[in-house]
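Complex shown without one protein chain; remaining protein chains in place.
So, subunit A:
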Amino acid sequence: MEPPILEMRQITKEFPGVRALDNVTFSVKRGEIHCLVGENGAGKSTLMKVLSGVYPYGSYSGEILIDGQPQRFFGIADSERVGIGIIYQELALVPELTVYENIFLGHEISRNGVIDWNETIRRADEMLRKVRLNVNPAAKIRDLGVGKQQLVEIAKALSREVKLLILDEPTAALNENDSENLLHLLRELRDHGVTCILISHKLKEVLSVADTVTVLRDGKTVCTLDAHKGEVSEQALIRNMVGREITNIYPPRNHQISDEVMLELRNWTVYSPELGRYLLRDVNLQVRKGEIVGLAGLMGAGRTELALSLFGNAPAYRISGELWLKGRKHTFHHPREAIAAGLAYVSEDRKAKGLVLIQDVRQNITLANLQALAKNGVIDRNAEIQVAEGYRKSLNIKTPTIEQQVVNLSGGNQQKVCLGKWLFVRPDVLILDEPTRGIDVGAKYEIYQLMNRLVEEGMSIIMISSELPEVLGMSDRIYVVSGGRIKGELPVAAATQEKIMELAVDY
């Protein structure tokens, strides 16, 4: 029997403190569309990075075989040489260059270092016909829509005679029409002998194109299902994707949710002129005093955009709808106004958007509310030290001194510094965006305890989380966001991982 085009055996990849892939086995037959599904953080992207050589041979354990031959990839160039092409979610095109320049970028058709432009354009035209993209090869990438850019990426891969094409969430940013085209193209490529691996959250898509589906969960292979034997169904996929053990790591709380509505959104709609699409449509939600509201959904569903737009940090978006806070209607043009009105937002990306890494713990904690420590614009240094020391103790921030630069702290302690900063503004409504991403179990538990304490004191919390057990373990009420819309509202008692996932994958 002919060997599979790709076999990955017992792949294990560890990052400090996390085992991202745990003994994963993954096998792809020649000429099939093989879908790879799983929750956020299940290990799909890590697996593909191992395959493409982004994580070089030696940084993981296990074996990769192409056509039955063992391979050692030390970089992307090595995997390209054997015919593997990978297209990431964030497209790797140069916007200011033309379509044909992009297609042959890094593999220019040249003689003695001089590019043969005529041949380049002729070949580019050929590739564009293969992906059925009708654009002028001399057009600049930035003038094309995302759907067409995606096709240029595929043309680029085809120009390198790729045998195994990997697409990481190719339709995440596409509208329905473009998605349909893309899926059609994948089927055509398969019929011409190109094997495809498709990573997707959209189960309908998976159901319509997959020959085989492999489900990953928590860095492990759960199962591989054959569509032609009728093993693939939406229920089967969801059942295998979720089902993570909800261990008892969520501390119980003892709080009263009052009827008072603290924050309300009415028909909140956010349009991005830059992307040319709606990021959020007709979102209606309410948060009551003393309540933790979970916003569940998959990556790219629009939850972070929701938080940023209501926090006043969306200069590039056009927003309509109403935001009510404590019974008053607001329009925030800058986070400063949102903070003054009683909102706080803890970003999901603490290093890029949350902390000033080169400053110390003290300066970071007081940054958002320095006015409270100042008289006539002059900071009372001693009061500031007291405040920072106070949060260091109450949040159990592990640092030798508050004069330590936060860049030197662990992820969990950095997150506590972020929390300290936002607690110091004394908000009424605290928005936590992925509050426990990338931090260890101990720090997680402390953050959960803190959240409980805060709602017991009457604060309201909106928690954006991609971890279903966390959403179920911590929320009082859950909204499921998908494709920029609220797909459902569930009281926690009625919610299960399966129900949430069903709503989350419903585009």
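Criterion: a residue touches a chain if its C-beta (ideal position, glycine included) is under 8 Å from a C-beta of that chain, and two chains touch if they have at least 3 such contacts; residues count from 1.
In this text, contacts and distances are computed from a predicted model.
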- From the options "STAS domain-containing protein", "2-oxoglutarate ferredoxin oxidoreductase subunit gamma", "Multicomponent Na+:H+ antiporter subunit E" or "Xylose transport system permease protein XylH", the chain left out of the display has the UniProt protein name "Xylose transport system permease protein XylH"
- Of A:L93, A:A227, A:I339 or A:L503, which one is in contact with the hidden chain? A:I339
- Selected residue (touches chain absent from view) among A:Q69, A:Q256, A:Q371 or A:S394: A:Q371
- Query: Of A:S258, A:S320 or A:Q386, which one is in contact with the hidden chain?
  - Reply: A:Q386
- In terms of residues, what is the contact footprint of the unshown chain on subunit A? 311, 313, 334-336, 338-340, 345, 347, 352-359, 363, 367-368, 370-371, 374, 377-379, 381-382, 385-386, 401, 405, 407-408, 421
